[in-house]
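One protein chain is absent from this view; the other protein chains keep their places.
Let's look at chain A:
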Amino acid sequence: MKRVKAIIRPEKLEDVKAALEEKGYFAMTVYQVKGRGAQKGICLQYRGKQIKVDMIPKTEIEMVVGDEDVRPIIEIIRTSARTGKFGDGKIFVSPIELVAAIRNDDEIVSE
């Protein structure tokens, strides 16, 4: 099992959610986050004065899915969240050891 963590533009959340849902990927956790990428934030020029906007608001979507679902999900997010400009975001995939339900005693252990 894998955790897919996608950091996207906040305004693209609705599109990404809809696209994922359409392919049956419903479960997710969403966070409002702030950060900067390789382009080091955005620099605004103001009458000779520079305003550096360092931490830009982003939205993070976190999903825990089977190994086979990782590639399709990456594709869906890329298609629905891409504008082609700097700041579109990143997707991180990492392994999950164990998923334990709280409602009952169900547990899934990763192979």
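FYI, contacts are C-beta pairs under 8 Å (C-beta built on N, C-alpha and C of every residue); 3 or more make two chains touch, one makes a residue touch a chain; residues count from 1.
The rule is short, and it goes like this: contacts and distances are computed from a predicted model.
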{"item": "Choices \"Electron transfer flavoprotein subunit alpha\", \"Ammonium transporter\", \"2-oxoacid:ferredoxin oxidoreductase subunit beta\" or \"TldE-like protein\" - which one is the UniProt name of the chain not shown", "value": "\"Ammonium transporter\""}
{"item": "Residue in contact with the excluded chain [from A:M1, A:V30 or A:I56]", "value": "A:I56"}
{"item": "Touching residues (missing chain, whole complex) on chain A", "value": "11-15, 42, 44, 51, 53, 55-57, 87"}
